[in-house]
Structure formats: C-alpha cells, structure tokens
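Rather than the whole complex, this shows some of its chains in their spots.
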Amino acid sequence: MEPARPLDALNKARDKRIIVELKNNKQYIGKLKSFDIHINVVIEDVEERVNGEVTRKLNTIFIRGDTITVISTE
Amino acid sequence: MEPARPLDALNKARDKRIIVELKNNKQYIGKLKSFDIHINVVIEDVEERVNGEVTRKLNTIFIRGDTITVISTE
Amino acid sequence: MEPARPLDALNKARDKRIIVELKNNKQYIGKLKSFDIHINVVIEDVEERVNGEVTRKLNTIFIRGDTITVISTE
Amino acid sequence: MEPARPLDALNKARDKRIIVELKNNKQYIGKLKSFDIHINVVIEDVEERVNGEVTRKLNTIFIRGDTITVISTE
C-alpha cells in the first residue's frame, strides 16, 4: 500500500468548508471546489477575514498557491 | 468525469469583470481577456484601487502572475 | 549502502508528533500523516502556537512546503 | 479559434509606449522593443518615475521580469 500524500488530504476536503490562510495574514473560508499541484485553490461562498473580522463576502475566489501558508478544515 | 481544476474557474470568468489583488495591496478591476498557467492575466477597462479609492483608469493591463494573491468575480 | 537522505528522517517520523515551524513564526504541533518532495506536510490533532502560546486547535492541517523553516520531533 | 494569451497583449504593444511598474514602486515609461516568456522587457526612450516625478531619462533599459508587477499602455 502506497503511503498517503498531502494532496490526498485536500482531495478529501472537496466540497467541504476549508480555511485558507495567506502570507499577508488574510483568511478565506469557503467550500473547496478545486486545487492543483501548485496548491492554487478555488473556493465558493467565501468569507474574507482579517484579524478574525469578516471583511468581505465573495461568491467564488481563486487563490494563487504561492501565497498560501496553511489550509485547514473548519 | 475529471475533477474540476482551478484554471476552469478562470476560464469561466473570461470576458467577465474580475477583481485581481496584488501582494502590494493594489486592486485591479476589469474584464478578463486572457490568462496562462503562470496566472499572468490581461484585463481591459481597468480601475486601479488602493485602499478602496480609485487611483487610475487604464485601457489594458498585463499583470504578472507571481505578484497576484487572489482573483474574484465582481 | 546508499547514504541517508533528508526525506528518510521525515519518513521515520510518520504517525509521530512533530513540530513544524513557519517563516511567519507560527508553530504547528501534530501527528505527521504525509509529506512530499516539496515538503508540503499534513499533520493531525494540531496545536497552533505563537510565541509559545496555544492559539488554536485543529483536526487536520495542510502546510505548504515553501513556508516551512524547520521540522523537529517532539 | 484558440483563446487569447497574455503575451499576445504584449506583442500588440511592440513599438508602442508602455508603463512598466516594479515591485520597488519605480515606473519605467518607454517604447517596447522586446520581451520574453519570463517577461524580461526592453524599452527605449525611457523615463524613470518615482512617486510621479521623473527621476532619470535613459536610452535603453533591460528590466528583469521577476521584478515587474504590471505593464500597461499609455
């Protein structure tokens, strides 16, 4: 049996709500629609949060992978 | 059926108005004309905004992918 | 006999608790589930710590490799 | 018909005056002579501007792509 890979964890999170944290300290919380090997990520029904405050609501957002630090499930 | 990929979301946004946010905190709002795998992006009928204020109007702008943090639809 | 490689050390740490330190000075302590050659890492039962204080508890977290400085075992 | 690509927009700007903006907030305004896939750019009859003030005039300048944020037409 092959050992698990990090992208498997993202694959299991498809259509679930995730928290994406950026190098600029913004957080985007939404439903994971897609990702690729660069960790580019698309999420839907999004809340942008800065220091815990909701700053914007967005339908769909594309997040460039190299700006991401961590991704967690809600 | 193949799972969705992040670039599909950009493809659906062609000719629609998008908001491109940069690492230097500038925003460019305009109509998406083209993009590539590096997430280099060309938009038209552009407003540049800094801290929510419109700072410039531009016909066409080329945005280098590695300077982008997130892209959303208006 | 081939000389040891750095990823061997991560392989031995699978299912053990590790401390992952980020360029933004956050620490994530949890059980190592998977990693890849980019040093993307997934850990479970996670504590986030900033300046030694626990700031969040998370079930599962994906950490992007290029944001990591060092990984140690507890 | 193939969809447009971002470099097509640069190609159309050949021999036209463009504004190149850098991560260090300098602007270089000049006539686009050449570019490549790294977005390395050569422009001629150049004005360097910092905060809107002309700081230098240059015949020809080579700008390294990874230092560029956006390129627009005048």
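As written, the chain order gives the labels A, B, C and D, with residue 1 at the start of each chain.
As a working rule, a residue touches a chain if its C-beta (ideal position, glycine included) is under 8 Å from a C-beta of that chain, and two chains touch if they have at least 3 such contacts.
Since the structure is predicted, the reported quantities are computational estimates derived from the model, not experimental observations.
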Task = All chains share one sequence here; work out the copy total for the full complex from the 4 shown.
result = 7
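Here is the rule we go by: only the chains that are shown with their structure count from here on.
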Task = Just give me the whole-number Å value for how far the CA centre of chain C lies from that of chain D.
result = 41
Note = Between the Cα centroids of chain B and chain D the separation in whole angstrom comes to 18
Ask   = In whole angstrom, what separates the CA-based centres of chain B and chain C?
value = 33
Message = Quick check on chain D: which residues sit in contact with 2+ other chains?
response = none
Complex contact set, residues of chain B against chain A = 3-10, 23, 39, 65-66, 68-73
Remark   = chain A partner, complex, touching residues on chain C are 14, 22, 24, 26, 28, 33-36, 40-42, 46, 58-64, 66-67
